[in-house]
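Working notes for the structure below.
Selected chains from the complex are presented in situ; the others are not included.
Order of writing sets the chain letters: A, B and C. Residues in each chain are counted from 1.
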C-alpha cells in the first residue's frame, strides 16, 4: 500500500489525549514530537496505544515554511 | 512571535523545485526529509535558498496516523 | 496498513492531468468523480495510470457540509 502524501514519518506513540469526539496523538519521530488531531473512532479502529509504532502522514500542501 | 500550529520542525532546506505557480521545498529535519508545497511568491518573499535554515510548520488537524 | 483518515474511497482512475509541479487525478468512485491535486512526484512514485485502481483518501476535518 502506498499513499500520495509526501510525508510519512515513522515513530513511536508517546501520548494519547481523548476528547469528546477528537483525540490528540503525539508521535516521537527521531526525537521530535509530532502532534496529530484525529477522531476518537480512528484511535480505536487502529488500536493506537502509547508505546506502539505509528507513522505521522502529512500532505505536502499542508506544510508551511517559516524562517526567523 | 508564536503560532498555534503544534508542529514547528526546525531544519535545513535541501531542495527547492519551482513550478508555474507552486514550489516544492524540502527541509531536512533530524535526517527526515519534509516536503512542503507553497506558492512561488512565498519562496521569494522569505528568500528561501538551499542550505538555509527553515522550519516546517504543520497544524495538528492536518496530521494523520498510519499503522502497519 | 491502516490510516486514521475516515474516508478511503476505492475506485478507478479516469484522468490524470500533469502540471509543472502539481497533477490533477480523477477517480471514479461508484459513478461519482473525485478530483485530487497531488505532486507529480507522487503520480510517478505510485505509478498512477488511467484505468488503474486507486482510492481517494480524505481526512474528515477536510470535509465540509453544504445544504440547499
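As a convention for this text, contacts are C-beta pairs under 8 Å (C-beta built on N, C-alpha and C of every residue); 3 or more make two chains touch, one makes a residue touch a chain.
Bear in mind the structure is a predicted one, so any value in this text is a computation, not a measurement.
K.L.:
Of how many identical copies is the complete assembly built, when 3 are given in place?
P.N.:
Copies in the complete complex: 6.
Please note the rule applied: only the chains that are shown with their structure count from here on.
K.L.:
What whole-number Å value describes the gap between the mean CA coordinates of subunit A and subunit B?
P.N.:
Roughly 17 Å, centre to centre.
K.L.:
What whole-Å value do you get for the distance between subunit A and subunit C if each is reduced to the mean of its CA atoms?
P.N.:
That gives a centre separation of 21 Å.
K.L.:
For subunit B versus subunit C, what separation do you get between their C-alpha means, in angstrom?
P.N.:
23
K.L.:
Got the subunit B residues that touch at least 2 other chains?
P.N.:
Where subunit B meets two or more other chains at a single residue, that happens at 24, 35, 37, 61-62, 64-68.
K.L.:
Across the complex, what residues on subunit B touch subunit A?
P.N.:
Listed in rising order, the residues of subunit B that touch subunit A are 3, 5-9, 24-25, 27, 29-32, 34-38, 42, 46-48, 52-68.
K.L.:
For the complex, give me every residue of subunit A touching subunit C.
P.N.:
Going by the criterion above, the answer is residues 1-6, 36-39, 41-43, 45-46, 57, 59-61.
K.L.:
Within their complex, state which residues of subunit C touch subunit B.
P.N.:
1-5, 19-22, 39, 41, 59, 61
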